[in-house]
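Next up is a structure, given as structure tokens.
Of the protein chains in this complex, one is absent; all others appear in place.
For chain A:
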Amino acid sequence: MNVWIAIGLTAAGCYLAKYAGLLVPAGVLERPLVRRMATLLPVALLAALTAQQTFGDGQHLVLDARAAGLAAAAFALVLRAPFLVVVGAAVAVTAGVRALG
């Protein structure tokens, strides 16, 4: 039951967040500062998410095979590899480093 409560709240909350963005009146967006902010916020959030999911383990910071995997992904991105190759490189290198370690 607890799990269903969590799922229900998350689904409702996440949907409302998505919808709210689309509903904001266009007049608000005409302001340059708001527009710059809307462009820059995803940059901050994606960077934070990348760091958290690479170096985070619950409440702890760790340096493990995922870091190697992410380095591989970054290298693939520099080479302008397609999306699936970037993700595949991260998964493969992470698995490889774990297998070796």
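Definition applied: contacts are C-beta pairs under 8 Å (C-beta built on N, C-alpha and C of every residue); 3 or more make two chains touch, one makes a residue touch a chain; residues count from 1.
Here is the rule we go by: contacts and distances are computed from a predicted model.
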The complex lacks one chain in this depiction; which UniProt name from "Branched-chain amino acid ABC transporter permease", "4Fe-4S dicluster domain-containing protein", "Lactate utilization protein C" or "Pimeloyl-CoA dehydrogenase large subunit" does that chain carry?
"Branched-chain amino acid ABC transporter permease"
Can you name the residues of chain A that touch the chain not displayed here?
2-7, 9-11, 13-15, 17-27, 29-56, 58-61, 65-66, 69-70, 73-74, 77, 82-84, 86-87, 89-96, 98-99
